[in-house]
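A protein chain is absent from this complex, but the other protein chains hold their places.
Labels for the chains are A and B, by order of writing; each one numbers its residues from 1.
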Amino acid sequence: MDHLLSVAAAVAAVLQAVLYAAAAPLLVGWIRKVKARLQNRRGPSVLQPYRDLRKLLGKEVRVAHTASPLFRAAPYVVFAATWLAAATVPLFAVDLPTTAVADLIVLVGLLALARFFLALAGMDVGTAFGGMGSSREMLVSTLAEPAMLMAVFTLAMTAHSTNLAGVIDFQLTSDFALRPSFLFALAGLVLVALAETGRIPVDNPATHLELTMIHEAMLLEYSGRHLALMEWAAQIKLVLYGALIANIFFPWGIAQSLAPSALGIAIAAVIAKLMLLGAALAVGETVLAKMRLFRAPAFLNLALLLALLGLLSHVILEVGA
Amino acid sequence: MSLVALPLLQQFVLVLAALVLFSSFVLLSQARLVSAIHAFAWQGGLVAAVTTVVAVAGDSTHLYFSALLTFMLKAVLIPWMLHRLIRRLELERHVELLRWYAMVNMVAVALVIFSYWLVLPMVHEELAFTRNIVAISLAVVLIGLWMMVVRQQAVAQVLGFMSMENGLFLAAVSATYGMPLVVELGVAFDVLVAMVLFGVFFFQIRESIDSLDVDRLNRLTETVEETDAETGAGSRPMMVKSAVAEGE
Partner (left out) sequence: MNMSAALSLVALSVVLALASSAVSLAAARMSTVVRLLAMPLFALAGLSALAGGLIAVLLGDAVTTTLPLGLPWLPWRIRLDALSGFFLALIGVVSFAVGVYGPAYVRGLEKGRDSLVALGGFSGLFLTGMLAVVLADDAFLFMVAWELMSLASYFLVAFQHDNAANRRAAFLYLLMAHVGGLAILLGYGVLASFGDGFAFDAMRAASLSPGWASVAFVLAFVGFGMKAGLVPLHAWLPEAHPVAPSHISALMSGVMLKVAVYGFVRVVFDLIGEVQWQWGVAVLAVGSLSALFGVLAAMMQRDLKRLLAYSSVENLGIIFIGLGLALLFLGTGYPLPGVLAFIAALYHALNHALFKGLLFLGAGAILHSSHEHDLEQMGGLLRRMPWTGFLFLVGCLSIASLPPFNGFVSEWLTFQAALQTWQLDSGVLRSLIPIVAAVLALTGALVAATFVKVYGVAFLGQARSRHVRRARPVPHGMRAGQGILATLCLVLGIMPVWVIGAINAIPEQLLGTGLPHSATEGWLSLNLVAANGASYSAPLVAVLLGLCIALAFWALRRGAVRRVRRCDAWDCGFAPPNARMQYTATAFAQPIRRVFGHLFLVEEALVPRSDGSHRHQLTIGDRSWGLLYQPIARWVEAATRRVIRLQSGNVRVYLGWTLATLVVLLWIIS
């Protein structure tokens, strides 16, 4: 725990958390821009999500008569839990105190906490849409969470640690090896990330009035700063998954010390990686169609199967004995 | 044995073998026949790729040849023949209702673990690489057989059978650097002939019972009384559905 006391590391950790919150809308703007280009549109500026947030923050809040106090508390809990979860994922430097505070399982737990309140908020006003959204969100998460944990366990079994910094350190320090288990874990994690962040093919982030929506259905009754917080949390979650995938499976460039040059390279590297991932997501969303809700379990079963095969191929192929 | 200690080419073989196993799972859970054939083609291609990598590693000429043969046969010719077959049988849009979907996959996972357990005591530590590949191959064979058990559609069963052959071939290539060329040619020819025979057979079945649902073959047993067969048919709503799908 000695690095907990280091001031520089603590500053870097706070900086990283702030960066997560600050950069989250940008990634969404970037994805929307690429998507628009792919669809032969010009699309709004990449800064549009910031403008949306500012507009929402300045608006009056309207709350339904039937809402309980939980309805007004939920956005804060959702935002805080998501943000804290993001802060534990190394963005540009490995050995930050935040990774010692919480490991991968805690990360999954914090995201589950956010989801719990989100789903409750959806049911609070007592509208049909809200309940529908919550019910479906819980279905998706029920199948996605074990897949995510399995993928995480594959990494943890290889690195002998559920500490994210430990996993990344292992990746950086061990000799290069083609690991079938990592391949499967990566594929599984990508599928989970798509489902959990409400992207196509599981959910459609761009539409509201559609009977198949999941995430947006829970937010229907929110307005003003509450809505802003919820939207912001969703954006942070997207960056979180992006950084998780980028830094675990392609850790190159991440800073292993807090020297300014290393940090500079690391930030440039992570921006490049996230831009690439964002562009890939935009391409995927352009070529794929949204699935029917009851196809989603098959999709998530595939994620679970991939993660499970990752574990098995780790045990069978990589360890021997 | 540690993975890092292995030469890169062997690591590559492991990755490809893992992908072959994955393609077995994909094959097992495809509801549409066309996608299943595609999955089978991919599996054939992967087996060919394994053969190529082993050929590069062992620098053996005849393995190059058998890689080429495998690719042509398993990834191109047989899938193409099956495609043609289901087009002529008008099964392109056939979707089989997969019941107990998760359970079927779980059994397949259990088969993987079982085959690993089976080969564990077989060889010594220094041969762990071979043994692990054999475990994967055995799993591919068992999953192929399992696919023949759970599928009702005759074409899907043929796919299961063919993927069993893929598993055997994978074991042969990676464990013993391939069989003698004559044997390989013979096996390839056998598979091809089997394919042709299956094709002829399908038409015959369809001719006589108007469907490729193998559960309908139950009716052909002579000892079963007519009423039993009728109730047997009644308890399978599945069959009605496939008949409708074929009728379209």
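Keep in mind that, in the parts below, a contact is a pair of C-beta atoms (placed from the backbone, for glycine too) under 8 Å apart; a residue touches a chain by one contact, two chains touch by 3 or more.
Predicted model only: the values in this text are computed from it and were never measured.
*Asks:* Can you work out which residue in A:Ala12, A:Ala100 or A:Leu306 touches the chain that's missing from view?
*Replies:* A:Ala100
*Asks:* Looking at the whole complex, which of A:Leu149, A:Ala266 or A:Leu306 touches the chain that is not displayed?
*Replies:* Among A:Leu149, A:Ala266 or A:Leu306, only A:Leu149 touches the chain that is not shown.
*Asks:* Out of B:Trp100, B:Phe189 or B:Phe203, point to the residue that touches the absent chain in the complete complex.
*Replies:* That would be B:Trp100, which touches the missing chain.
*Asks:* Who touches the missing chain here, A:Leu19, A:Ala36 or A:Leu220?
*Replies:* A:Leu220
*Asks:* Spell out the interface residues on chain A facing the chain that's missing from view.
*Replies:* Against the left-out chain, chain A lists 1, 57-70, 72, 76-77, 79-81, 83-84, 87, 100-103, 105-106, 109-110, 112-113, 115-116, 119-120, 122-132, 134-136, 138-139, 141-146, 149-150, 153, 156-157, 160-163, 165-166, 169, 208-209, 220-221, 224-225, 229, 293-294, 297, 304, 307-308, 311-312, 315-316, 319, 321.
*Asks:* When the complex is taken as a whole, what residues of chain B touch the one chain not shown?
*Replies:* Residue positions of chain B that touch the missing chain: 99-100, 109, 113, 116-117, 120.
In this text, only the chains that are shown with their structure count from here on.
*Asks:* List the centre-to-centre spacing of chain A and chain B in whole Å, with centres computed as mean CA coordinates.
*Replies:* 37
*Asks:* Going by the contact rule set out above, which residues of chain A touch chain B in the complex?
*Replies:* Residues 174-175, 177-181, 183-184, 298, 301, 305-306, 308-309, 312-313, 315-321 of chain A touch chain B in their complex.
*Asks:* State the interface residues of chain B toward chain A in the complex, per the touch definition above.
*Replies:* These residues of chain B touch chain A: 1-4, 6, 8, 11-12, 14-15, 17-19, 21-22, 25, 29, 101-102, 105, 109, 112-113, 116, 125, 128-129, 131-132, 135-136.
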